[in-house]
Structures are given as C-alpha cells and as structure tokens.
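Below is one structure, written out as structure tokens; the observations come after it.
Removed from the display is one protein chain of the complex; every other protein chain stays in position.
And now, chain A:
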C-alpha cells in the first residue's frame, strides 16, 4: 500500500492508502475521535463511508498508535460479528490498521434523529387523532419504533453493546427505488417529515465505543442512553420510547431482565443532568 497523502477540505493531509487517493472525499462528520467521509472504493460505483482516526498530537506517539489500533480493531471485530449474526450494520469493506481507517459499506437513508426532528412539533403523538393522515403517520412511526426496539434487542442478543446508542446512530435504510440522492450528504437531516422512508429497516451505525458484552448492566445503560437521546431530541418522545422498550422486551430471551435493570439505572440516574 502506498501512502500518497491526498489533500481534502481538511487542513491536515491524510495518510490514506492508494484506493482513496484519487477518489473524491466528502467530509460528513467530524467527531472528537474520527472523521467520516463519503468516498468510493475500487470503482466509482461503490460508495463507502470512510472512518479515519487521525493521530492525536497531544498523545505520546506510542500510546496513540496503541490506542488507535486497539479501537479500530475492536470496532471492526464488533461490526463483523454483528453482520455474521444478522444484525443490520454497515459491512466492513476494508481496514487500514496502521493508518487508522476503516471503510464501511454505504447505508442509503436518514437517521432516526432526522425522522424525530422532522416529526415535531405540529404533530405530537399525544395529539387527539384529528385528520386521518395524523393517525396514519402515527401508526407508521410506531412501526418504526418497534423496529428500533427489535434491532437493539437483536444486537444485545448476539452479545454486543453499542456504548453510544443515540438517535443519530440509528439509521433507516432507504428501500431501493425510493427517491434517493438529495439528502445523503446531510447525514439524514430534517427531511423525513412525510411518511416516505419510514418503513425501511433499522441499521445501527458508529460502533466506536462498542463492547462485546452480555451483561445486563451494559445493555441497560445502552437503553438508558437511548432514552436520554429520545428525551433530548423530542419533547414528547415518551410514548415513542415506550414502544421501543415494548418491542425490545419481546425481542429476545433475557430482554425483560434488562428492562428491570433499566429501572435501577434510571434510579441511579448516572447522577448527572448533562442534557440541555
């Protein structure tokens, strides 16, 4: 692998290997840990999400290498495990362990966060069923919440805890043939106000903090984080999240125990109130 650095919008040239040097890179998000680009791999018709963990100048180079490597491998292993067990996650296309990148299969669609943001405030779910369209919308949305619960349940069943389960890390895959394009670049912003796109399957993304765990505590904390994310994005999220939990509870053996554990986690409240 050669490491000719391409220059993209970012200030630092990235030591990315040859498949990426000649393909267009579009920066999607920049987190604390990683940059995520949309690009193509091998041919222009294969879009991938490229997650790159740049070296941190503040860390000792040895420590930096060790951490980046360990985290990247852990993430890739969790994704591969999920995919093998039939959990809907982006597939791992290629990994550059030393350079700190992983290329993931592109997921066409928007985030659940985008759906929730687009849904409020004119049609809160507690709204008396006025127009028929409202009722229909609510039904579709409840269906979506059920799929969210089952998707999280399935992930937990196979022994993976996400570690950062927010509504931004849940995607709704757009069905083929549905009007595509236009909003992939926003990462699924505020588009899905209507009903279209709500019936796709749920894909879990961003396993950067994921662990392989079958402990009720870890699972319950996942649900608690998701609950907080719902509450933060959506003022009337409670009935929606109830549906998530209901579907979760029926999704696998052991789920009920986790729901009881969730009560404990809530009581502890993680002590803090950091949202808002």
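Here are a few things to note about the model shown:
Please note the rule applied: a contact is a pair of C-beta atoms (placed from the backbone, for glycine too) under 8 Å apart; a residue touches a chain by one contact, two chains touch by 3 or more; residues count from 1.
The criterion applied here is as follows: contacts and distances are computed from a predicted model.
The protein name that UniProt records for the chain not on display, among "Prolyl oligopeptidase-like protein", "GINS subunit domain-containing protein", "Guanine nucleotide exchange protein smcr8a" or "N(6)-L-threonylcarbamoyladenine synthase", is "N(6)-L-threonylcarbamoyladenine synthase". Annotation: of A:67, A:80 or A:231, A:67 touches the absent chain (contact as defined above). Here the missing chain is touched by one residue of A:27, A:209 or A:231, and it is A:209.
Contact with the undisplayed chain is limited, among A:56, A:69 or A:175, to A:56.
If you put the hidden chain back, the residue from A:164, A:199 or A:238 that touches it is A:164.
Think of the hidden chain as still there; on chain A it touches residues 30-33, 56-60, 62-63, 66-67, 163-164, 209, 271-274, 276.
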